[in-house]
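For this depiction, one protein chain was excluded, whereas all remaining protein chains were kept in their positions.
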Amino acid sequence: MSRKISMKQAINEALDLEMRRDPTVIVMGEDIVGGTGAHGEDDAWGGVLGVTKGLYAKHGNRLMDTPLSESAYIGAAIGAAACGLRPVAELMFLDFMGVCFDQIFNQAAKFRYMFGGKAETPVVIRGMIGAGFRAAAQHSQMLTPLFTHIPGLKVVCPSNAYDAKGLLIQSIRDNDPVIFCEHKNLYGLECEVPAESYAIPFGEANVLRDGDDVTIVSYGLTVHRAMEAATALAKDGTEAEVIDLRTLSPIDWDTIIESVERTGRLVVVDEAHPRCNLATDIAAFVGQNAFGALKAGVQMVTAPHTPVPFAPTLEDLYIPSADSIAVAARRTLAPGGQSPRIAA
Amino acid sequence: MSATMSANPFPLGKDELLQAYRTMRTIREFEERLHVDFAKGDIPGFVHLYAGEEACATGIMMHLNDNDRIASTHRGHGHCIAKGVDVHAMMAEIYGRSTGACRGKGGSMHIADLSKGMMGANGILGAGAPLICGAALAAKVRGDRGVGITFVGDGASNQGTFLESLNLAAVWNLPVVFVVENNGYAESTAMEWAVSCDSYVDRATGFGMPGVTVDGTDFFAVYEAAGEIIRRARDGGGPALLECNMVRFYGHFEGDAQTYRAKGELESIRASRDCLTILSERVIEAGVIGRDELQAVDREVGALIEDAVRAAKAAPLPVAEDLLRDVYVAY
Partner (left out) sequence: MLNERIKPIVMPKWGLSMSEGKVTGWLKRPGSAISIGDELLEVETDKITNVVEAGETGVLRRVLGEPGTVYPVKALIAVLAEPDVPDDDIDAFISAYAAPASEDDGEAEAGPQYHTAETPAGTLRYAKRGEGGPAVLLVHGFGGDLDNWLFTIDALAENATVYALDLPGHGQSTKQVADPSLTGLSQAVLGFLDTVGVERAHLVGHSMGGAVSMRTALDAPGRVASLSLIASAGLGEQIDHGYIQGFVGATSRRDLKPVLETLFADRGLVSRKLVDDLLKYKRLDGVDDALRALSASLFADGRQTGVLAGQIAAQIADAGLPTLVVWGEEDRVIPAAHASALADTAQVAVIPGAGHMVQMEAAGKVNALLKEHIGKAS
């Protein structure tokens, strides 16, 4: 049965269902139980934003609070994965990757290749990404392009509760290391989600809206901005196709190329910084593989080449807006389809 | 020659002693052969040799089974051999052959054999410590009495990963033994300068676990100390730290001129602190094993290494399709 739940609840439900299904699934992270060793409630917090709240009551010690020690526990999750468990480690804010990235990109990501195909490391590292939470420069980054760059990692970034549940279940069942990026500003967003378990395969983009005039590709929060832009464009008679990548590695090139071959116009939206991100990646790929189909230069809409600012006025300017996406789409439709040179 | 055998004063029977000697001799022969062949240019990349440190790996690993995990270092050949990784597969790996332990994808610094509980040599210093906490956690969750051993040099003992792991293992009460292989040098930098505490026992105490320091050139000292703390970990007693003071017979890597060493230092340690010689003399002196028996082992090991090199050189190289294989289980 389907009912409306938030992305936060969907993530909680996915963890709950997989822990019930598979005794090798364990969950660890700072404050994910949220009270271990203190004198009050055992699971006072259930995660810093309450995502894992209630799971301790159901699964007990299979949820583990950790010392504030990212290298150690992320590495432990990876080591446990290489020894037959399926750990889900919460990194709280994926910005904290900075202090444990070695364990992820030099260890987990490389085991299988470096050991000649003889290792499996089914670990999930999940945490919050993205701006708009007034959390400033060290708690608001996307960093998705960094993870996507690394062979051996899979990178997932859902835009809604339905996808979050199905992609997290797939991440846990998947036999490769997965970085599961949760946009903190989508936690409260509700949609219809089946109560049952289901897995969404990786590498399959979701087409949220059909259109023949321009293709808009995005992921995470900006998918919703792209949909707003598409609604605005429709009022002018421009039908935009909106593609939600859902997984960044693997990526669904076929859906992007097929759409661009039909529309001839492409806007790529990434909340990450403008250099070497998903937008540049997709623009380059389309340029190389579907150049003949393009009727206009590819437009990229991204955050600027700055850290995430704190002041709300600035942060609101930082995140790609529906307006900026619509403007970019119109630019592809303008005669000549060329844009003025944009400073990065 | 060994007509009069005395009562065995050692904690190991004769067969086990012979096995210990064979393991140490295999490591020595393996490394010395690499030293020669590397200088000839036969081996790609670079290698870090374990010669001189054999008693440590062997004394510890004799307490382990295939269900126990170890996380090794860049200087990992000795750990691999002592943990039972196939010598032919190791040699082929070092030669970059498709018959190698990692099908030629890893090389000297990444030899692994998970079926033997060997979770990999590691090119990132200190990186094995968190991983072995995970291995120990898995054993604890499964309740299979497995233990995890991680090795660091004195250099990597300063890494945050190592120090964080000491704390995590203590907090989670994990069956982990942290082995500090203190050979006095972090590459070229002296341990005495780079490690701020006087004793690793103090460091262990600071993290709420027992620490033991032994003479790492004395196989029996290592064997006995490791036995006690591994048993304790296996029984749920929690983590411990074992410092093995030992010597490195070669440079940090092959080609290291070792000019940071004092004059005569190498000659001195080779003469007085060779763990193989120390073990041989003791078992011969005690009349438990005859010199001829050890020499027989030496000959067998020599033949084994010779065969491993011959086979590695004759083995096929990885081909173009292998470049893209095994990045993911499925993608």
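By written order: A and B. Residues from 1 in each chain.
In the analysis below, a contact is a pair of C-beta atoms (placed from the backbone, for glycine too) under 8 Å apart; a residue touches a chain by one contact, two chains touch by 3 or more.
The shown structure was predicted, so the numbers you read here are calculated from the model rather than taken from an experiment.
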item: Omitted chain's touching partners, listed by label; value: A
item: Omitted-chain contact residue, chosen from A:41, A:210 or A:236; value: A:210
item: Of A:26, A:200, A:217 or A:251, the one touching the omitted chain in the full complex; value: A:200
item: Interface with the undisplayed chain - residues on chain A; value: 1-2, 162, 166, 194, 196-201, 204, 206-207, 210, 254-255
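Convention: only the chains that are shown with their structure count from here on.
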item: Between chain A and chain B, centroid-to-centroid distance (C-alpha), Å; value: 41
item: Contacting residues of chain A [partner chain B, same complex]; value: 24, 26, 62, 64, 66-67, 69, 71-85, 87, 99, 102-103, 106-107, 111-120, 151-152, 154, 174-176, 203, 250
item: In the complex, chain B residues that touch chain A; value: 69, 71, 100-106, 110, 112-115, 119-120, 122-124, 127, 129-135, 137-139, 141-142, 148, 160-161, 164-165, 167-168, 171-172, 325-331
